[in-house]
Structures are given as C-alpha cells and as structure tokens.
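Before any comments, here is the structure.
The complex appears here without one of its protein chains, the remainder shown in place.
Right after this comes chain A.
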Amino acid sequence: MNDFQIKEQANVYDVVIVGSGAGGGMAAYQLSKAGAKVCLLEAGGYFDPADPKYINQLKGPWESPRRGASTLRPFGDFDAAWGGWEIEGEPYTRKKGTEFDWFRSRMLGGRTNHWGRISLRFGPKDFKRKSIDGLGDDWPISYDDLAPYYDEVDKLIGVFGTKEGLSNDPDSLFLPAPKPRLHELMLMEANKKTGVLTIPSRMSMLTKPINGRGECFYCGQCSRGCMAYADFSSSSVLVIPAMKTGNLTLINNAMAREVITDETGKATGVSYVNKYSLEESTVKGKIVILAASACESARLLLNSKSGNHPNGLANASGIVGKYLHDSTGASRSAFIPHLTNRKRYNEDGVGGMHVYSPWWLDNAKLDFPRGYHIEYGGGQRMPGYGFGFGMENVNGKYPDRNGKMKEAGGYGASLKDDYRFFYGTDIGMAGRGEAIAREDNYCEIDPNVVDKYGIPVLRFNYKWSEHEVKQAKHMQDTFEEIIHALGGIPNGTKPGADTNYGLAAPGRIIHEVGTVRMGTDPSKSALNSQCQAHDVKNLFVVDGGPFVSQADKNPTWTILALSLRASEYIMKEVKAKNL
C-alpha cells in the first residue's frame, strides 16, 4: 500500500466510482476487467477479511473485554462493520416528529462486510406493484429484463438454495443448501400447521468452492468477515480481485463532496476531502458512477449544484432524495420447553438461518398492500455479552431438570445449573416487509448543518403509514401462531398498537432505497432504466438509489444485478461512442 497523497489529478480516468459496497464493487469489477482505467473512492479505510490485522473470525467471547457487547460497534466487538447509525463528526438531522436512523459503514466493501448474506431475487410482481395495488410506481424494467443479470451474479458470487418454482420468489442458480438445524426442522414441522411456507434459505455462502474462493467451514460468523472469502462481501469478492487487473486505483479515506460538471453540464469528476489532511482534491473521469449508498448518493447529487444544475445534479425533476424507503421490521422471541437439557453438538452452520418463510399470502385478501418474509434464529449459539440475563424471569416458571418447580431467581449451584439447562431453548423470528415508497418520505440537505468535512448533511423526514403498521400487526399475530404451533411460549408481552406492533424505526433494517429512482418519465424520476441520469448522460447511480420499490426481499442481490447491467450498458455505449 503506497502511503502518498493524491492531490490534483492531472490524468483523466475512464471511470470514477464513489463507494465500494455492492453496487460500486460490482461496477469496479466489471469495468476494470473490461480494460477501463477506474478510480474508486472509498470514504473509509482499507479492509481485507483475510488480513490477520482485521480478523475477528474464530475468536472466543473472552477475547473481547466487553465479551462482544455493542458499546463500540453497533453489532458488537467482533462484527465487521466500521461505522454505525451514529458516526462521530458525520451527523445527520431529522425533521421534527419524524424518524430515520442512517447506518453507514466506512470501510472497503461498505455494509457488505457485515450484512446478513440473504440473497433474494425480486420476483416479477415486485417490479409492477402499482399495476397490482395502485400504490407507488412500477419499475421501468421487468423481471425478465433483470433475470440474465441475476444469473451472472449467481455465477460470479455464489448463492445456495433450493429450486422451489415459486411465482414471485424466483430460483437462482443455486449451490447446495445446508441442512436445517434442530429448531429449524421444528419450524418446518410447525409451519405445516400454520400454513406459513418455510423453505431452505437463499444466502451467499459457498457450500461448494467457486471461482478460486474457499469453501464455507460453518463457523456461523459471516458478519465478522470471512478469511476464506467463502461468503460475499464486496471487498473480498469484487474490489480485491478488481485490483489484480491493474486497472483499478483505489483511494481510501476519501469523502466525496461534489460531482464536478463542465459548462455543458456533463460530469467531469469528483471532488473529495482527504479525511486525514482535510485537504480537498479532485479526481477526473469521463464517466462518474455513484454507489455511495442510496442516501449518500442523493446527498452528493443535492450538494452538486451549478449553473446548469441549480437543484443539484440529475435533479431537474426535484425527485432526488424523495421516495426514501426502508424495509419494515418487527420481531418476537419464544422459549421452547422441549429444547431444555439439549444434547450438545456444534450447530453453528452458516452465518444465519438455514430456512426462511417467503411471503406466502395474497395481499388482495388482507388489509395491507405488501408482503413480508420471516427470518428465523435460534440454536446453541456462542455466548456473548447478555448471555444469561433475566434468568429470574425463566427459572421460576418451568420445572428444572429434576422436574421440580423452584423459586424464581436465586443463586448458587442450582442457579448455575439452570444456565446449562435452559441453554439453546430460545428461538427468534423477524419479519422483513415491503414499505410503500412515498414522495413525502425523503431526505434533503439541511440548510444549517455541515459535517466535520464542511459538507452539508442530510435531514430526514420519514413516517410510517398505516400500511406498514397493519403489516407489523399481521407479523405479530403470525409470530404467535408459529410459536404456539411449535409448543413454545412467547417471551415478553405482545407488542401492541402503542408501539406500532414493534415496527422498527425506519433505517433500522438498513435496506433503505429509492432516493434516486429510475423511470421512463424524466419529470418523475432521476435515472433511466439503465441507472443513467436523465439530465447527465455520463452519470450513473448503482446503489439502492435507483430502486422504484423495495419488495419484501433484501436489496443486495438486486443492487448487484442492476450494477452489472449498468456496467454492461456503459461498455456498450462507450463502444458505440455514445459516452
């Protein structure tokens, strides 16, 4: 790694990309492989999950003085995310009475380093929701337009699963799925009774090695980053291989401030702040691709004002920042009495669930318009901070290993044995649903606040509607049905109307999309169907920004497919001398 400073760049890159997550990593990989000279700006530091100095994988809880608690990192000491919902010196604000929490990972690969690896394709209906329920808008593309790119993503990155032939949950080109764990088998049985479809999950861990990467060794710690590159993160699978082409220049700790344009309105490069020296530099490119994350790309466009682009770049429509939407989320956990005193064995498996429930109902027959899927957790997990908390709420309610009831709480040898007896008896379930993209949920530039780099920050304005609240209510009802079918006992009290049925604040699920949406009508969208700005033809956005609607699916696989498709379009247009 060269430790020298880049100031004014004399040369002009073929492509400048901002952001090294799923979208930026994919574009950097495709374009540098094709021979383009690419410059990639990343706001955070360098990260390689195979470099010992970064590795937290296979550490025991005692190797963290706080036992993996989330004091410093939002998902705990061992988690791979460098960043969080709050970053010192990088504030954002909210309009009064509204909520939004904005998660940022400042590192090579961005949020793909710690993400859940749930790798779902959107289905045919997910691109045409307005035609189905009249809400939001249809995408300008269909599933068939994107399907070949999903195929390419599957082959390049790898995803396991099983062929189910479901109408709106298309199959990928799957690697073998891992067998369900004990509680997951129980869930499959229980859901025969509830009618909640439960199938092997679809996730991007390599159950068979492909493309020179390692095979999953089932430590269940994908969120810490994988030293074998056996799961997908943009750092290990896209950016690091792209660097081996010799065509990619990566500049870390470069906080993009503005997209620079010339007198014709075309993008000519990106200005960024060196996070250490606080000096500003400009990197020039013939094509600019933003992949800084849905909200960060919107911020960058809105901060790129000029005579030709008085509303900010790619924003003649005034649409940039609008239609912000995150997945809905609600959860519940339960105690499963017949799992007490379990036989011990290693069931770490892959990092996450081995089965899940895709949306199984018809919204036409329900009082809310969009669906959700259910993710499941449980098992004999590695203990960490919080293990054993609240035993006084458990050990007085159920007979111990001798079949005796005892007084709740306590101490001593009998209490010590309770922790063993109740280990691995909890299961959790979480709904992840589709929210309606609405114009009045948006981010904009705060007129009064800048970050420590002097860059105006985002102000959020986001409220859930009754659609999302009713969906959360349905989740809670479903969770209790499943728990009862399992013979379990729900933990705590059922979240009710006073808490919007446990509906998480927007931004907490970290699936925010929609702020730079695509469309055929330039007055209602910022990008065309190739992720190319209507107003600036050499400017593209390839993160979650282009999404018209979010689907009840995690967005990463679709970000990857859209970025791959945009990269191919760029190559075609360059060859045709249109770019």
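The rule is simple: contacts are C-beta pairs under 8 Å (C-beta built on N, C-alpha and C of every residue); 3 or more make two chains touch, one makes a residue touch a chain; residues count from 1.
Basically, contacts and distances are computed from a predicted model.
Engineer: Leaving aside the chains you can see, what is the UniProt protein name of the one that's missing? Options: "Ferrous iron transport protein B", "Carbamoyl phosphate synthase large chain", "ABC-type quaternary amine transporter" or "Gluconate 2-dehydrogenase subunit 3 family protein".
Structural biologist: Hidden chain identified via UniProt as "Gluconate 2-dehydrogenase subunit 3 family protein".
Engineer: Touch as defined at the start, partner being the missing chain; which of A:86, A:262 or A:392 qualifies?
Structural biologist: Within the whole complex, the residue contacting the unshown chain is A:392.
Engineer: Of the residues A:269, A:349, A:378 or A:555, I need the one that contacts the missing chain.
Structural biologist: Checking the options A:269, A:349, A:378 or A:555, the one contacting the hidden chain is A:349.
Engineer: For chain A, which residues lie in contact with the unshown chain of the complex?
Structural biologist: Its contact residues with the unshown chain are 1-6, 9-15, 30-31, 33-37, 45-46, 53-56, 58-62, 65-69, 71-72, 77-78, 82, 148, 152, 162-165, 176-182, 185-186, 188-189, 199-200, 217-221, 243-254, 274-277, 286, 338, 343-350, 380-392, 396, 407-413, 415-417, 419-420, 423, 568, 571-572, 574-575.
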